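A single protein chain has been removed from this complex, and every other one stays in its place.
This part shows chain A:
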Amino acid sequence: MTAVATSVEGFRRQAPRPARLLLHAFLALVSLGWLAPLALAVYASLRPYHETAEDGYFSLPRTLTLHYYASAWRDAELTKYFLNSLLIAVPGVVLTLFLASFVAFAITRVRLRFGVPLLVLFTAGNLLPPQIIVVPLYELFKRVPLPASMSDSLTLYDSYWGVIAIHVAFQTGFCVFVLANYMRTVPYEITEAARVDGAGVWLQYWRVILPLCRPALAALGTLEFTWMYNDFLWALVLMSTGDKMPVTSALNNLRGQFFTDYNLLAAGAVIVALPTMVVFFALQRQFIAGLTLGSSKG
């Protein structure tokens, strides 16, 4: 009975100290090991290249400077690319949540005959490997014309519309699944009562169900924003103009053709990772809820 802290009694009984200490030592070691690579990236970004080139990254600093952050921001024109990322992620998240919540509402609240096939269609779509759709999507996008006011490439290819559309299509699957699970926990009588009062489908959705799903929407919004912001593949395949790339892809601009200053790259990586880390620290609860809502049955 070394550490039987599993029963409720056990919590109060306090397991013997050495076992607890061992547990803490193990967890602390793993946690610090987990943080070390990030700490190293931050540390490297604060040190000039010639110093780390001589001493290696694992060495005491002679100088610490924020110089690389300034030059990463300037050289890679990160402001522009951050805006590009937002232009993709914000409409992407809003549209995904809107469509997914309506589909989930229709599946769980309206007696549709094709409710289950619909759920399968969306959920399975989200699990496909992106590589299977890349080629036809690329060819399709090059052939879909858009007016010049919407895309200067005159096609869906190399336009934000196309990238947003594929994000929405892909992520709707995941959100439908999670939201359908969540909506099942809302008592059926609530929409029933609204219906008796004469509310149509739209009002039941917009006025009754959507407000009740706010926690799930917040959780999914956080998660989806991070995913769309982190995306690398779609922009790489479906965009060609360097200036329009999202910030994750723009990081490559900091690589020189023959020589790469990894400290500069580290500063860039820290800057690019910063928004997702802020989201993580500020909205950790939502983020985790978003991931786990889908896994434990609603």
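Note that a contact is a pair of C-beta atoms (placed from the backbone, for glycine too) under 8 Å apart; a residue touches a chain by one contact, two chains touch by 3 or more; residues count from 1.
The rule is short, and it goes like this: contacts and distances are computed from a predicted model.
Novice: Just to verify: the chain that's not displayed, which of "Response regulator", "Glycine cleavage system H protein", "Glycerol-3-phosphate ABC transporter permease" or "Na(+)/H(+) antiporter subunit D" does UniProt list as its protein name?
Specialist: "Glycerol-3-phosphate ABC transporter permease"
Novice: Extract the touching residues of chain A with respect to the undisplayed chain.
Specialist: 1-11, 20, 23-24, 26-28, 30-32, 34-35, 37-38, 40-41, 44, 52-53, 56-59, 99-100, 102-103, 106, 110, 116, 118-125, 127-140, 165-166, 168-170, 172-173, 177, 200-202, 226, 229-233, 237, 248-249, 251, 262, 265-266, 269, 272-273, 276-277, 279-281, 284, 287-288, 291-292, 294-297
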